[in-house]
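With one protein chain held back, the other chains of the complex are shown just where they sit.
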Amino acid sequence: MPFSLTPKDQSFYRLFSASAQNLVTATDVLDEFLREHTRRTELADRLRDLEHAGDQSTHAIFRQLNSSFVTPFDREDIYSLASHLDDVMDFVEAAADLVVLTGLGTLPAEMNQQTALLQRAAHITAEAMPRLQTLKDLPDYWIEVNRIENEADKLYRRLLSRLYSGEFEALEVLRLKEVADQLEEAADAFEKVANVVESIAVKES
Amino acid sequence: MPFSLTPKDQSFYRLFSASAQNLVTATDVLDEFLREHTRRTELADRLRDLEHAGDQSTHAIFRQLNSSFVTPFDREDIYSLASHLDDVMDFVEAAADLVVLTGLGTLPAEMNQQTALLQRAAHITAEAMPRLQTLKDLPDYWIEVNRIENEADKLYRRLLSRLYSGEFEALEVLRLKEVADQLEEAADAFEKVANVVESIAVKES
Partner (left out) sequence: MPFSLTPKDQSFYRLFSASAQNLVTATDVLDEFLREHTRRTELADRLRDLEHAGDQSTHAIFRQLNSSFVTPFDREDIYSLASHLDDVMDFVEAAADLVVLTGLGTLPAEMNQQTALLQRAAHITAEAMPRLQTLKDLPDYWIEVNRIENEADKLYRRLLSRLYSGEFEALEVLRLKEVADQLEEAADAFEKVANVVESIAVKES
């Protein structure tokens, strides 16, 4: 259990919570983006803004890390946590950008399901971040994220199987796979966030 | 040289050996899988079971790591070693699953050669794991794994060159490349295992 923290250290919890909250918004926007064809340009711009906001949070965490003599956890864990949260945002933004860039129209329903899993992962990650302060009630979070990532993996393979079924022509398969891969990587990055939280909790307990 | 170890610590060597032994079995099954078309579903299921068994070993190592005050090597190295061994298994299982998922038939002979290299790497890795206890006679192991990975790299590029030669149509290239990439990543993961072993041996010597 970490002993009483200086006010400065408290800012890490606020910064991680802000970062994760940003992912809740981003995955909700991605869900809208996939369903509403006519608003895609507008919503992709929205995601770009959220990605910039995410970069700001990440750099705020790094600056805080570099200027703190004492940190609530290992520096390396703080760095990893911030980096993996940032990665999720990058993959979510890239998924939408690639849909626009490659001129994709209607997307396979599996991508909406991938996105629903990301929304769920974002939600429970944002709920868990403030609990880093007490390190209580965290196992439910990482177990659930691991379960989500497993489900995302199966869904991704089912999507691959459909992409190669002959339903789509080769260039369309390539386009769709660019997007599917980003969504899959976002799910993996959520799992990496959860792995860091687990390792922090184990070390500090 | 590490000083005398408590019985608890000994379990790490057993767990790493079990993990690597599991890879010997998995790469042998993969070899069978590639050659025997009619048994592919059965053998892919077999690999899925081995992958689950691998996950159990990995988690046993992590639990042991979290509950040990003293560990025979740096915690980070134990974590890396277990993770990279687990990665090999994931790539091997994914290769077979993708063959089934994408409905591939006869595969290029280069994939049998890729698999033969993985079998050899698994074999010498399983032989090396018990030697972590004395840290003796390990250089031959990592030099040979590096050699195998170099050969795997050349083989992978030769396969790519064939895939793009015009012999296959675009969708078939995509399907085959999914599998080839997993086999290549498995070879890379074996090299990462060897790199961790080298770094443990150097630090402890």
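Each chain carries a letter (A and B) given by its place in the written order, and its residues are counted from 1.
In this section, a residue touches a chain if its C-beta (ideal position, glycine included) is under 8 Å from a C-beta of that chain, and two chains touch if they have at least 3 such contacts.
The structure displayed is predicted, hence computed values, not measured ones.
The missing chain lies against subunit B, touching residues 157, 160-161, 164-166, 169-171, 173-174, 177, 202.
Taking the complete complex into account, residues 66, 97-98, 101-103, 169-171, 174-175, 178 of subunit A touch the chain not shown.
Throughout what follows, only the chains that are shown with their structure count from here on.
With centres defined as mean CA coordinates, subunit B is found 28 Å away from subunit A.
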